[in-house]
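Yeah, one chain of the complex is gone here, protein chain that is, but the others are all in their spots.
The letters A and B name the chains in turn, as written, and every chain counts its residues from 1.
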Amino acid sequence: MAKRTLTPFWWFLMGAGGMVSAMLFPVHVLLFGLAFPLGWFEAPAYESLHALVAHPITRLYLFVFIFLPLFHAAHRIRYTVYDLFRVQPSMHQPIAVVCYGAATAGTIAAAYTLLTIS
Amino acid sequence: MAETLRLEVSRYRPEEDSEPTLQSYDVLLDALNHVKNEIDGSLTFRWSCRMGVCGSCGMMANGEPKLTCAVPLTDYDPAQPIRIEPLQFFPVVRDLVIDMSSFLEKLSNVKPWIIRDDVEATEAVEFKQTPAELDAYKQFSMCINCMLCYSACPVIGLEPEFSGPAAIALAQRYNLDSRDKGKEERMDVLDAHEGLWGCTYFGECTKVCPKNVDPAGAIQLYKMASATDYLKSLLLPWGSK
Partner (left out) sequence: MSGGAHEPAAGLKLYHPPMSLWWWLERRAYFKIVVRELTSLFVGAFAVVTLLQIRAVGDGPEPYAAFAAMLGSPAFITFSVVAFLAVLFHALTWFPLVPTTIVLRVGEQRVPGNIIAGAHFAGWLIVSVVVAYILLRG
């Protein structure tokens, strides 16, 4: 193998994150973003939400829920910025670093939060 | 014959023009050749087979890339002029003739021939292939290099490094050929810069392809294969050479 880029790896995360977000985000946004705040349904009480979040399986679920979609967004935004703003090739690398860097930071924050939640 | 229709043709005469202008012709059916033969012999365009196999007559008709020999004029409303322009995202040589050197470069870069190191190119050898093995790549071998897919894909206009639909489909055609051993070499070319990854799946290439090659599908499979290889080498470092 000659000089391969990291892009196949990012693309794979983009795909995995696209799948996770397509499957889960509509129902989550609908419930937490609209149905609970607008009172269409009664929001789960704090205690039950806390118990749910503290459960190890839920923590794993939430980690996947945040980590993969962040990389999905990072990859798609990277190429959309290239294409919409007609970015010069010399700026491609810095933009990629910002996109994946932000997703990595978010992933670390998610891991930390989910591991330390009491 | 009373039935006429109006053709608006993009003209670019390098001697006098700095950019193309539109010129209208009112013609009887059999449009462009009629113009050339009867009205204006200076109009320049490419064609050869008139039966959709040589791939040289691609142009933009009302903004859509078309093989002009394969589209009947009856597809168009005779009350409206038909706008004919050279394939977009290519430099123009004259009128409707585009410069295809970037395309030829991209095609040859992916090494579209059977690669093996066990025989000399000049040796007369025979490699057998079953019908099922032929079927594996046959669809991707139907490409006639008409460049309609390049004209449909905005990434071609945006990202000069992008190898483009036909070249990637052709690479896939050889990768899937049971006689070929050149997959790695082609990947080295495509993975560099934005050769493959510039594609964000607009999917227009597949829609305009007159031969149902499905280049967009070829690109997706190529990306998947590349990602799988990558993950394998990550997870099983001893498994890859």
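In this text, contacts are C-beta pairs under 8 Å (C-beta built on N, C-alpha and C of every residue); 3 or more make two chains touch, one makes a residue touch a chain.
All values reported here derive from a predicted model rather than from experimental measurement.
Of the chains on view, those touched by the hidden chain across the whole complex are A, B. Interface note: of B:N33, B:S141 or B:Q220, the residue touching the hidden chain in the full complex is B:Q220. The omitted chain makes contact with chain B at the following residues, 12, 14, 17-20, 63, 88-93, 99, 101-102, 104-105, 108-109, 132, 154, 157-158, 200-204, 207, 216-217, 220-221, 223-224. As for the chain not pictured, it touches chain A at residues 15, 17-19, 21-34, 36-38, 41-44, 46, 48-50, 52-53, 62, 65-66, 69-70, 72-77, 79-80, 83-84, 86, 103, 106, 109-110, 113-114, 116-118.
The rule we apply is simple: only the chains that are shown with their structure count from here on.
Chain A and chain B have Cα centroids lying 36 Å from one another.
Here chain A touches chain B in the complex through residues 1-5, 7-9, 11-12, 15, 76, 79-80, 82-83, 86, 89, 92, going by the rule given at the top.
Interface residues of chain B facing chain A in the complex, by the touch rule stated above, are 154-155, 158-159, 161, 184, 187-188, 191-194, 197-198, 200, 223, 226-227, 229-231, 233-234, 240.
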